[in-house]
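A single protein chain has been omitted from the complex, and every remaining protein chain is retained in its original position.
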Amino acid sequence: MAITKKITPTLAALTASAAAMPGISGFASAASPITEPRISISTSSYQEQAIDGIRTTGTDNADRYDIEVGQFQLVAPMGDNAEIDFRLAKDRMSGASPWFVVEGADGEPVQVMSGATIDDERKDASLEYKHFNDSSAISVILGISSENDYLSHNIGVVVDQELNNNNTTVSVGYSFSDDNITATDSELFFSRPEKENKSVQLLSLNVSHAVNKNLAFQTGLSYEVQKGFLSDPYKLVMVNNIPLADSRPDSRYALIYVANLRQYFPKSTAALKIDYRYYADNWGIDSHTLSLIWHQNLTNNWSVAPMVRYYKQNEADFFANYLVTAENQASIHHSSDYRLSKFDAVSYGLTLTKQIGRMGIELSAEQYESTDSRKPGDSRTSPGLVDFSLVSLSASYEF
Amino acid sequence: MQLVYGSESSETSIKTGINKTEDTTSKTAPNFTAPLLLQEGSVSLTDFRGKIVYLDFWASWCGPCRKSLPAMQELHTELSKSGFTVVAVNVDEVIQNAKNFAIPLALSYPLVYDGNGNIAKSFDIKAMPMSYVIDKQGKIIHAHKGYRSKDMPLIRQALMEMLKEK
Partner (left out) sequence: MKRLIFRSFILMVSIAYLASCAEVKPWQKENLAKPEMQFGDQTLSDRIKSHTYFSKESAHGGTGSSSGGCGCN
């Protein structure tokens, strides 16, 4: 054993250092850092379709939002145990948005759009630093998002722990966002506050598990607390034909449960992705979301992935297209925001990817349609529901 | 410096499944005979008796393996004349993926194919990649989980020390 004795110190040092080793690759999010830096760029075009003419009024041009989005991402290893993920996004939006709802001639609600075209720009930057240990990882995320009337700072921490020989990953995350709202033209509109603040805290627990070599499952529970000014400064509600400011409670508690599944089919070189989410909050909204993606790998490094998604929510307790009441209810919460109404939506899309050496190219298109299931006299659904299309072209390069 | 494998380092080194109570290190490496990945023929681990073997398990889908295979080539080039060899065991299910990955790297050490994972199983590997230093008597004296570039100088130093011994 002379040999072993002599070489022991160096190898012992190695063996000890091997324990603090991130090289666990394969399943689960806590894996090792990426080996090569990667940059990605993407451009997206978002277009809302005009609302059916009989259900809208208030602007010559009923065009709703168009948004152009540019994104940049750099992911790079930092030594052997860490990686950074830097992102930049810039949105440029223009168009009219739903303002308030009035009763039409036939007694049905009619959406009034904002008269002036809104032009805004949003810039978003985030930096994530992720440090890997033997069987765990910790990420710290800092982000800022800025618009001319909105500024958000956020920070998040996520800890991933691998269990069962890296077949199970438990992730615990917390994030905090501090948002400031300075509504434009607040001196012109009584309903717009000059300066308001809101905070969002999110605590989440996720467990993912490799069930077998082709099947992975993830489930998670999150709790979110929003506090402060949660109303929309640009929306109004007609109460007895008097326009009042959108007014929502100053706190919102939500519970989010997710169950996601990934099944690989080796013979057809395809993967089925199923994501389900249940959401419930104390505003009376509960919602189900189910999305299915079939990711089909093809020859020559092509892949095609059709997607279908179903979304459903019921209305917030204080949602109303407009209110007609005997008393002055100005102090009560009310909102005509279509996003707080009862609706369901179906979207379908297709993503095409091609890998050329170290470069990846992706084209993704989606059409989203709020189902027009509103029945006459149904006051729980808004006439302002949105249909939109979203097309993205992205490229990434790995060094 | 008193260091006995199985005490201080037992917690940090990797245990095999063959004898759960015993440390992988300082125990005889399970022999195997496997086909070569890129050439005709097969090799056995015992063919390398008398040499120090750096046995590495890898797959084309394993990110860090992209770095570890070329790094081991450097070791092999430098030390193969002094009684050392790298042996890389591929565990890809589809052999063509392994070939497509390995051929451009122009590796000169033996690459063997373990498509059904039998060798990986007998070593009870705990990660991808995973490597073992096997001494001239065929005993595993070090198990290494994953790949970190900064470990390579240490591994090299340890191998040099071992090779100096008669």
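Order of writing sets the labels: A and B. Residues in every chain begin at 1.
One rule holds for everything that comes next: a contact is a pair of C-beta atoms (placed from the backbone, for glycine too) under 8 Å apart; a residue touches a chain by one contact, two chains touch by 3 or more.
No experiment lies behind these values; they were computed from the predicted model shown.
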Contact set of the excluded chain (shown chains only): A, B
Contact with the hidden chain (one of A:78, A:144, A:242 or A:324): A:144
Contact partner of the left-out chain, one of A:84, A:221 or A:346: A:221
Of A:50, A:84 or A:280, the one touching the omitted chain in the full complex: A:280
Touch with the omitted chain, as defined above, among A:114, A:135 or A:152: A:152
Touching residue (missing chain; options A:163, A:332 or A:346): A:163
Touching residues (missing chain, whole complex) on chain A: 25-27, 29, 40-42, 44, 46, 69, 71, 73, 89, 120, 122, 124, 126, 141, 143-145, 147, 149-150, 152-154, 156, 158, 163-168, 173, 175, 177, 179, 181, 198, 200, 202, 204-214, 216-222, 224, 232, 254-260, 262, 264, 266, 271, 273, 277-281, 283, 285, 287, 289, 295, 297, 303, 305, 311, 313, 316, 339-340, 345, 351, 362, 364, 366, 368, 386, 388, 390, 392, 394, 396
Footprint left on chain B by the chain that the document does not show: 57, 59, 61-62, 91-93, 114, 117, 120-121, 125-128, 130
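Basically, only the chains that are shown with their structure count from here on.
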Inter-centroid spacing, chain B versus chain A (mean Cα positions, whole Å): 44
Residues on chain A engaged by chain B in the complex (per definition of touch): 2-4, 6-19, 21-26, 31-32, 34-36, 79-81, 165-166, 266
Contact footprint of chain A on chain B as seen in their complex: 1, 3, 5, 8-9, 11-14, 25-26, 62-64, 66-67, 93, 126-130, 133, 135-136, 141-151, 154-155, 157-158, 161-162, 165
